[in-house]
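Heads up, one of the protein chains got dropped from this complex, but the rest are sitting where they should.
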Amino acid sequence: MADERAINPQAPAQTVPLQPYASVSDQIAMIPLHYPLRRRWLIGLGISALFTGLLVVAIGYLFYAGVGIWGINSPVFWGLAIANYVWWIGLGNAGTLISALLLLLSQQWRNSLNRFAEAMTLFAVFCAALFPIIHLGRPWFFYWLLPYPNVMALWPQFRSPLVWDVFANVIYLLVSIIFFYIGLIPDLATVRDKARGRVGQVFFGVLSLGWRGSAAHWQRWRRTYRFCAALAVPLVVSVHSGVAMLFSVGQLAGWQTTIFPPYFVMGAMFSGFGVVAMIAVVLRSTFRLDSLVTIRHLDLLGKVLLASGLMTSYGYIMDAFTAWYSGDPFERATLFDRFGGAYAWSYWAAVILNFVVIQGLWFGAVRRDPMWLFFIGASVMIGMWFERYMLVVTTLYHDFLPSSWGWYVATFWDWALLAGTIGLFFFLFLLFVRFLPMISIFEVKEVLREERVEARHAPSR
Amino acid sequence: MASLPPANDSPSVDPTAKVAPDLATLRHRLASGTGRRFWRSLEDLAESDDFRRFVEAEFPAALELSETSRRNFLRLMAAPMMLGGLAACGDMPDEKALPYINQPEILVPGKALYFATATLFEGYAQPVLAETHVGRPTKLEGNPDHPMAGAGTTDAFAQAAVLELYDPDRSRAITFLGRIATWDAFQGVTVGLRDRLRENKGGDLRILIDTVTSPTLRRQLDDLRAAFPQARLHHFEPVGAALRHQGTLRAFGRPLDVHYRLENAAVIVSLEDDIFGPGPSQVRHAAQWSQRRRDHQQDGDLTRLHVAESTPTLTGALAGTTLNAASQRMPVLLANLAGSLGVGEGNTAEAALTQGEQAWVRTAAGELAAHRGIGLLALGAHLPADAQALAHRVNHALGNAGVTVVYSEPVGLAATDEASALLALAEAMAAGEVETLVVLGANPVYTAPADLDFANRMDRVSLRIHAGLYYDETASHCHWHIPLTHPLESWSDARAVDGTASMLQPTVKPLFGGKSVHEVVATLLGQLNATAYDLLRETWDACLGGDEKAWRQVLNDGFVADSVAQTEAPAPQGAAAEVSLAIGVPASGEASGLEAIFRPDPCVWDGRFSNLAWLQELPKPLTKLTWDNVLAISARLAEGLDLGAGDEAELTVKGRSVRGPVWILPGQAERTITVFLGYGRSRAGRVGDGAGFNGYAVRTSAEPWAVPGAALRRTGKRLRLATTQNHATMDGGDFVRTMSVTEARAAHPDEPLAPTFYPQWEYPKYAWAMSIDLDLCIGCNACVVACQAENNIPVVGKEQVEAGREMHWIRVDRYYEGGLDRPDRTLFQPLPCMHCEQAPCEVGCPVNATVHGPEGLNQMVYNRCVGTRTCASYCPYKVRRFNFFEYAATDSPLLQAQRNPNVTVRARGVMEKCTYCVQRISAARIEAQKEGRPIRDGEVVTACQSACPTQAIVFGNQADPDSGVSRRQQSPRQYTLLRELNTRPRTTYQARILDKASDGEA
Amino acid sequence: MAQIFSPGADIWLRVAMIAVASVVVGLLLVGGGVVRSDYMTRQNVVREQPVPFSHQHHVAGLGLDCRYCHTSVEQSATAGFPPTHTCMTCHSQIWTDAPVLEPVRQSLATGTPLRWTWVNKLPQFVYFNHSIHVSKGVGCVTCHGQVDTMPLMRRGQPLLMQWCLDCHRNPAPNLRPREAVFDMTWTPPADREAFGKALVERYHIDVGNLTHCYICHR
Partner (left out) sequence: MPQADNPRALLLEFATGDDLLAAAGRVREAGYRQLDAFSPFPLEGLAETIGDKATRIPWFALIGGAAGALGGLFMQWYANVVSYPLNIGGRPLASWPAFILPAFELAVLGAVLAAVMGMLIENGLPRLHHPVFEAERFGCASDDRFFLWIASSDPHLSYPAGRAVLDDLGAVAIHEVPA
């Protein structure tokens, strides 16, 4: 660490320190081929497999006994399941957004981050997609939410935000996979060519579809890739707006506010960036990728995190303000209940972890210190979970008629699902770092080339 | 069908063959619905091995029966399969059953048949029409033709009677020493018994029985006395109104029943008389009161109610002014009241009153004085006889007697002479004077006051015979137990509280082959072959002169015309001075420590309904608790003893003590502890066993109602209580609107609907709507149970209620206004689905499982529901209920037999809610369509509406300006719940009018 | 570097891709087909019965009216199964010792009912009412098929919700005069459409409101 800070001054000048192309290929492509840290990886995989097992058990028992095993009740018909869902889908927004948005803005520094950011997105969305199905009272009829020709001559109810979510999530997942894969093809070719073993050659050979990197390929590929990026950005926005409307379409105090869609999108980006920051720090230290994921990357991540955090905070403030300014007694009651009610802890946890903590990012020293960045990222991730919990529960447990007021306490099985999905996430992510190039090889090379060109034209320092 | 005589009817007597056609014609217009669903579910059932196993497990009796009769039993369960109705004829040994196969004009497959009969509550008949589907009673409605006020409606207990019929825990076999025996064996025993009794004139025979109003049974008991002059009849009702007879004895020299005529009363002053609370007269009183109220809602001359009570009651909740005073203060208050009205001495005692008491007495006295002849002074049935007598004198002096209160010869057995009391029996048993004890219906081992040590003393009796519906605590202490038939499955008769003789006819063949109480008594008399039907005919042929036509008429009507008790208003005997109020109670309780009072539980009464899950899970009107009884205390006392709701406390009375959870009851007298009876049973059945604590354990025969010198101690344990309403106040909302008489007259309905972006959907032909007049609602819960019975609403159990998962489609919200110690107001609000025209729930549903119908119904389609629970989350009224687990399917097949075949039984993971009883709407629509006419107003009556004793609920077509509901909506008190949300509900309310006395106009 | 894949590999890859795609599509198509097939709907499937009762013989042969056995079809939701006694009204006279009728005689003797197998059975959450359909001029044949041609009873129609809706959306083509409801041989006049429309008018059929959920589900 110390030496890095020492070379730090020049770091901002170039995203990735000058180095031969081959070294990039070797550093990254070699990881899938002969994996450096087998034991640690296996241990990690084992642990996450355990939690994934817990997930399987929790879902099995859920299907056997019914959603009654959760803490939900009347009036709190939605509990942890929905909070987790919103949380996961939020995390699942950052990857694609970072990758696509920064690509369009041709922010070269993205090239070291987008790959694992996108992977993270995929797995998070996958975890999220579980919840809408398992939280059904009769999950075996989940396909009734899809439009298909059936003998009942019935359709989904397209005015329902749940149907919007079905469309949004399924399509978002598909598009993310495609975007991820398209971006991966050239690197798969690289790995293929590096591979010596027959298995590796065939495996990556097929996956890379016989990519040759010919000029025409590249030209069309780049067109498509930018296209997907351009479409992915509004898609991400629409996805989380849809999720927000899951709440704001209802007439309940604390849900029905117009700020929800942007507020949720910001929150999603925010939490996502938090996680990306964490992953970046972990990967670079684990795999010694300091020369690819540099301090400058962390610095930039920190800035983005701070920015999106402040936007989210704006959402908090406006949400509270409109509630108060509306003068509507129920809106106000809900607001004050969030401040001081039975579930105030969830509100203040969200405020502290999502707003107070990130203020540290104003300081470059903090941004550039991987440890600090990691912890702030973690704080954001947890804080956003509290926010989801707060939004779901505080609105439901005290709605309009005091006679129907209730309470909510999550049961073991609620928590089991959260733990289980986290386990599943890590399981998938570990497979990813083991078998696929976790950083975009060719895009880093692109960066290098431009830096060389710069270096050639600019008077060398 | 179902009204067939039991199997062993002799061919000569075959009433229904002739009765049936009349029934058919009479009931045709009532008949509706289809039995199809049942038919199937039970078909599958009877086939399945599970069912067979169930039979073996659940019906040892059935196993004992011979192979053929067992098959018959199975067939009975499978009745709906054979639309011919064979089943209802049961195991008729001979061919006589067959002719009934082709009587389609009686039993149209899939059409409901209605029988006029009655259920029993504390021995009094509760007239009902039993709806049966192919020989299976499923629902009870009031009998509108019955002369008793409010007979067209029912209370919660009557609604639950049909569940009692199917209760799988009812005793199923005659047992001797706990082992299954036969009827013949028992009859054999009685032969020997009779010989001995003939010698000693029955000197050592004691019969213990609860309230008896049945003319036939009384006739039989008289015969018994005649046969065994020395035999002693004891008579015990754990709650009852025995002291009323003592009171009238003191006042008029003979025991009389007291009948209120609330429809004539402009002012009611009640000292602890829970006129509108649960009890045999609840429906009657509610009907009388609401009749006058409905007439005067416009002119504002509403009945004014002043109540002094130690523990809150539904009556207190309606009152304009309530005074909270210890129960033992009542006589003193009465003395002062009487004194200031110039009756008896005691005005001197004024000094003994607190400020508050004096003020209240002055108001009450003033009101009574100002309304001579149209006022009523009501005294709690549990207050001392002297006090009762004094009250009668007051009413007589004010000229109220004969107008607002009348008297009649006791409808049941007069309970006045000491010799017939339970105490006498207990002592006799202790003294070993009792050789033979026959307990008919009563359950003294559980309900007898603790000091009688009844169980042990009873064990000294050498022959103990018990006949009852359940193998209960008493049965377990008896040699012989004979299962009695349920009122809905046997021939009998009984009088309603107004004295009208009502007929009980079987709606189904005895499920467990029980014996009617008449047959048991007949056996004692040696009439071994007499059937209940014979004995009944015997009684009534005597009265009706054997006129067959008249008898048929009686069966059709369900009651004997003009058999109502003759009422009178006798003059009190002797001078008021003779009445002594030898009760000195200090003004404030400190000196005498705490006062413990005993009250029946509003849901399971004295414990007789403990095993009825509907009633166990029915939220108690005031506490909204389920599945438990509590020690109700005042907030002050709770503070003093550092007790919170749910804390366990030990109540010690006269050396006996009991532990139970305390509950803070707003409006409870400061130092009074209310012990609710009816819980802590050990042999109630799977539902009732172990729930709550046994209040009888600290009750004494000397002071069965109120005991001074009680002590309460905190044990430090916390007990879990399941309440359905956690928040007691409206938090500034105006969900239940109230207005003074003047406001009510000035008021105008809600301003027109707020604007909307959405198109105006038209409901030209039918627009179903419900209107609930909160000014008439007394919070009695009848609607809740009626809805449960009609709509197959599952019971979920204490844990689930605790988790907030109760399933009631209509709930009665209870709000308090004012202080915790003495709330100014207790308000009730029945809350079914609002059927919003712009329903938030429908928008949320992703699969079109809840949509809007062309008649404005918010339709819930169970079989399309995937259970996202979005609709419920979006519902601002939280009236939707979710099947978090498989609630319904777990019911025993017997209970499933009660289910309404026209309502789908909801599966796990499915949302459900009030449908405005759409099955009734559909039935009406189909009938109307077939006759090519529109549906008439009042043709569709929802279950809650038909049960409501005050007619607070009106349902109908708001597109028709003349319909009842439309007229209701014109009321100046009309308002919409949460109108600001612009959901445009079809269920609307009328504001409650506050008693003049309470809005400063008095 | 050397070739990793043989020239043939591409063919195989493409074949594989097409195969996967067609399998997926195929499964969907087959699934859709099965749901609508007689196998699932039980249409035209003869069911095992305690007595091989022949509608063909009794209806076409003897000319019995439907209502002779299904007595409550005009008043009630259920058409009603004939009680044993109904069978015996004739079979106490004729075929008195025919072995096929043994179960019927047994039922009469022991008082145990015959257990017919349901042929036209709807799910429990569907509340079909015979009487209203009959009174609005929907013939037995329309839903039960030509039972007079069925030696053994089978389902004449799929009884899928889709199928119910077809008629509830546009009843006209399926209506007949009330007097022809129980007529097995009734044939519509030339101008079916207009004829049906006329009946819709005459019987005040509330077309348009027949498709809302509570018509059949509760």
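Labels A, B and C are assigned to the chains in the order they are written; within every chain, residues are numbered from 1.
One rule holds in what follows: a residue touches a chain if its C-beta (ideal position, glycine included) is under 8 Å from a C-beta of that chain, and two chains touch if they have at least 3 such contacts.
All figures in this text were calculated on a predicted structure; none of them were measured in a lab.
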Residue among A:41, A:155 or A:348 that touches the chain left out of view: A:155
Of A:43, A:56 or A:174, the one touching the omitted chain in the full complex: A:174
Touching residue (missing chain; options A:33, A:206 or A:349): A:206
Contact with the hidden chain (one of A:38, A:198 or A:223): A:223
Residue ranges of chain C at the interface with the undisplayed chain: 1-10, 13, 211-212
Residues belonging to chain B that touch the chain removed from view: 756, 758-759, 761, 836-843, 848, 851-854, 984
Where the unshown chain meets chain A, residue by residue: 20-22, 25, 147, 153-159, 163-164, 167-168, 171-172, 174-175, 178-179, 182, 186, 189-190, 192-194, 205-206, 209-224, 227-228, 231-232, 234-235, 238, 241-242, 442-443, 445-446, 449, 453
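Simple rule for what comes next: only the chains that are shown with their structure count from here on.
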Cα-centroid distance, chain A relative to chain C, in whole angstrom: 53
Chain B-chain C separation of Cα centroids, rounded to whole Å: 46
Of all residues in chain A, the ones touching two or more other chains: 152, 154
Junction residues of chain C - those touching two or more other chains: none
Chain C residues touching chain A - in the complex, by the definition given at the top: 1, 4-5, 10, 13, 32, 35-36, 160-162, 165
Residue numbers on chain B that touch chain A, as the complex places them: 725-733, 735, 800, 803-806, 811, 813-815, 829, 831, 840, 843-848, 851, 864-870, 872-874, 876-878, 880-886, 907-911, 978, 981, 983
Touching residues on chain C, where the partner in the complex is chain B: 71-72, 75-78, 80-81, 83-86, 108, 111-113, 115, 118, 121, 123-125, 127, 129, 131-132, 135-136, 204, 208-209, 212-215, 217-218
